[in-house]
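Working notes, structure below.
One protein chain omitted, others in place.
For clarity, chains are labelled A and B in written order, and residue numbers in each chain start from 1.
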Amino acid sequence: MTALRSRQDRVSPIDRWRQSSRATVDRLAARLPIVVVALLALWLLAVVVAVFLPQVFVPGSPLEASPADALQAPSPQHLLGTDQLGRDQFTRIVYGLRYSLGIGVGAMAVSVVFGVLFGLVAGLGGWFVDEVLARFIDIISAFPAVLLALLVIAFTEPGIVNLTIAVGISAIPKFARVIRAETVRVRTSDYVTHAVTFGARRSRLVLRHVLPNTLTLIPVLAMIDVGTAIIAGSGLSFLQLGPQPPTPELGVMLSESRNLFAFAWWLAVFPGVVLSLTVIALTVVGSRLQRTLRRAS
Amino acid sequence: MTGTVASAPTTGPAVDVRDLRIGATRRGRADGDDEIVHGISFTIDAGRCVALVGESGAGKSISARALLGLSGEGTAVTAQTLRVLGDDVLGYSPTQWRQLRGGRAGLILQDALTSLDPLQTLHSAISEVLRQHNTVPRSRVDARVVELLELVGIPDAAARSRQRPGQLSGGLRQRALIATAIAADPGLIVADEPTTALDVTVQRQVLDVLAERKAAGTALLLVSHDLAVVAEIADEVLVLKDGHVVERGTPRQVLDAPQHDYTRRLIAAIPTAASRGTRLAVTEGVSERVALPPRAVGEATVIDAVGLVKSYALPGASESFRAVDEVTFTVHRGETVGLVGESGSGKSTVGQIVLGLTAADAGTVTLDGADWSTLPERRRRARRRSLQLVSQDPLSSFDPRYSAARVVAEALPPGLSKAQRTARIAELFDRVSLAGSLAQRSPSRLSGGQRQRLAIARALAADPIAIVCDEAVSALDVSIQAQILDLLADIQAESHLALLFISHDLGVIHHIADRVLVMEKGRVVEAGDAGEVFENPQAPYTRRLLADVPRGLELATL
Partner (left out) sequence: MTTLLVPPTATEPVSRPRAANSLLVAVLKRIVSGVIVLWGAATLTFVGLQLAPGDIVDILAGETVSDQARAAIASQWGLDQPVLLQYLDYLAKLLRFDLGESYVMRQPVADVLGNQILPTVSLAVAAVLLSVVASVLIAVATAGRGPVARGFASGLELLAVSVPVFWWGIVLIISFSFTLKIFPVVATGSWRDLVLPTITLAIPTTGLLTQVLRTGMEQALDEPFAMTIRARGVGEFALRFRHALRHAAVSSMNLAGWLLGGLLGGAVITEQVFGRSGLGTATLSAVTNKDIPVVMAIVLLVAFIYVLTSTVVDVLAVVIEKRGQS
């Protein structure tokens, strides 16, 4: 790293949008009264419990069909109504969160691992490596997420694992770009330049300065983007490309009951509300959490 | 344009301000104010200039902008009297303000590059003002735009009017900014730091335009932290500190016979030829300059640069651009060599080459007699500590995650025990007069002066034989700058460090340098003993550079 080349900063406009989007969300989240944030956090807690210990909320099984009770409106016995096979919707939603969240978190893991890997290699590597990886990332981002996922599933089989991988792959460019940009920014920053004047070797510069400063970005990116992954996953599930019925994933539930909306509004509304609320909660609480952590450091 | 200004009041001063108070409001509530400006009063007659001077945070900008109702959101302005061009503006509605702004009063901000909409052509900008205030009938707008541009001395006005600010050079841009402010022939111009961050030659042009406007009858309110600039053009000077006026008078009165201690210290802190060899930071109550410890320039050559050349290829151009063109100089032990030039002269690049951060295309640098620039980085690394850097923005040179102590620790030589490191850090903090309690603080919570001290402490931690200072004091307030310059002088006297001081500020260089190199467009046009070069400049460029420096301070004595 003797002559610090300044590489053309490929700040994608998409990244600029994500920054501004995050900034908007952060400001909104910061301004919300603490009561609202607390309620959302409570909701998240409930969601987590539902994912790991659904029995806490519902005694029965989501697959238990009882045709006699089909299509009943919300009532004391069935808090959120029943579907066309008589299954209790509340139970199904509670179990469904497991799948929806599972897809979201799994996809995020995939995109973080590979995105960070690509980003670091591109940012630290030579010009050639950077160009090749950048082109590769460009190609992946030429496809909208939905279509990329469709492509992956077309080549494999619809299923929950493939869906998770597909959603994960489509989010790789986002992480790769941000990490790469940050790596380059730190590499060419003033403090790294100064460290060179103290006789620091390249390995030391990378380990002591570049990596720590770059990797602090990750938790931030990850938490808030779980929401996006959940939405993408549920959208594709809605297209029945992921978990298949009778799996109670929220998107699948919505697609199953498509033809019944005219008669059974509860089948349409509740899964959607739960999904949206979870994503909003993740976004807002994540933003506040990150802010609090940053203040504390 | 005629000699008299269209909107000048027929009776009374152009601006009448009495007991101006500005407070910061929180969430629109008027109480719980933090008062920023505590009762300032002044008047400006037509054709006269009043200057508000002071350091950052003194409240001068906000006071000046309050005359146009632009003190900012979240501020509350009250005064006993606030009259602009004969009208009481205290209770102005937004509509009334809009009529005043641009029409009867104009505002000029610092740095036209950011003060003009880069997407707007000059023609569009000026005609926007004309249309807003119906200054001329539609049919005359184009002609008027060209007239105005010519008035401020922009050649090829008709063609230039179709250009955007980014396409003009610094000087023309600044003139264009002035043109937009005077387009509707206002009776008052408020100029907020109009010459800061500009090259000396461009500064001169701006001052000339403002003087011309003054002669034509416009009242001028000038805000600046640069006393020299103010001395040139102001009829009355108000010195502000923390929102109060501590002194007022004509420039000559304030500069030659300052009454208030703060003013005295402020003037004393300005580095000039007269301050050579003495401390700039004068303590309270002291009326004489204190001499700096004597410096002995040694025989040994620490830095030897020969024939440095560095070119950059411009995209789309056939020839490359020579940033550094055959530069040769030496720096001895205990010596301060000043490298001075305007922006784009290549001085920073020379610094980068000397430090080994940029490879020169040709030429060599020898450090303490041994090869330096020709060595591969592997071999050079061990000696890197001998040559340190203090740059303009210390904060960006610190890892944002590090505490102040860790910042310094990073530069310490390896092989010290923890106890030794802690002791050495404490020693260094003491050397630069940084309180030990700041050691665990994040540099982002230190003041500008403290940060620069930290940067110097770090440079010293590496135990260097030479330090390159690249615009190290350019971003500091005058009084802080004075302290840092004194600190550097003390350190040099003790450790016999060789100092390569890069700056665009002629006064600073004149104050501290033993020898000077003047650079223009990559070449050294003049070199020699500092006193000689500044008093008897030989090269035409040096002469012009010195001629453009605002005078008025040379005669100031303590």
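Annotations for the structure displayed:
Here is the rule we use: a contact is a pair of C-beta atoms (placed from the backbone, for glycine too) under 8 Å apart; a residue touches a chain by one contact, two chains touch by 3 or more.
Since the model is a prediction, treat every value here as computed from it, not as a measurement.
Within the complete assembly, B:132 is the residue of B:132, B:196, B:364 or B:495 that touches the hidden chain. The hidden chain makes contact, of the residues B:208, B:361, B:393 or B:505, with B:208. When the full complex is taken into account, the listed residue touching the unshown chain is B:164, out of B:164, B:383 or B:523. Touch with the chain that is not drawn comes from one residue among B:115, B:195, B:503 or B:542, which is B:115.
Residues touching the missing chain, restricted to chain A, are 12-14, 16-17, 20-21, 23-25, 27-28, 31, 135-136, 138-139, 141-147, 150-158, 227, 231, 234-235, 238-241, 251, 254-255, 258, 261-262, 265, 268-269, 272, 275-276, 279-280, 283-284 (touch as defined at the top).
Residues touching the missing chain, restricted to chain B, are 68, 70, 94, 98-103, 106-107, 109-111, 114-120, 128-129, 132-133, 147, 150-156, 163-164, 166-169, 171-172, 177, 180-181, 201, 204-205, 208-209, 211-212, 215, 315-317 (touch as defined at the top).
Basically, only the chains that are shown with their structure count from here on.
Here the CA centre of chain A is 47 Å from the CA centre of chain B.
The residues of chain A lying in touch with chain B in their complex are 1-4, 189-191, 193-199, 201, 209, 212-213, 216. Residues of chain B that touch chain A in their complex: 355-359, 376-377, 381-385, 387-389, 391, 393, 396-401, 410-411, 458, 462.
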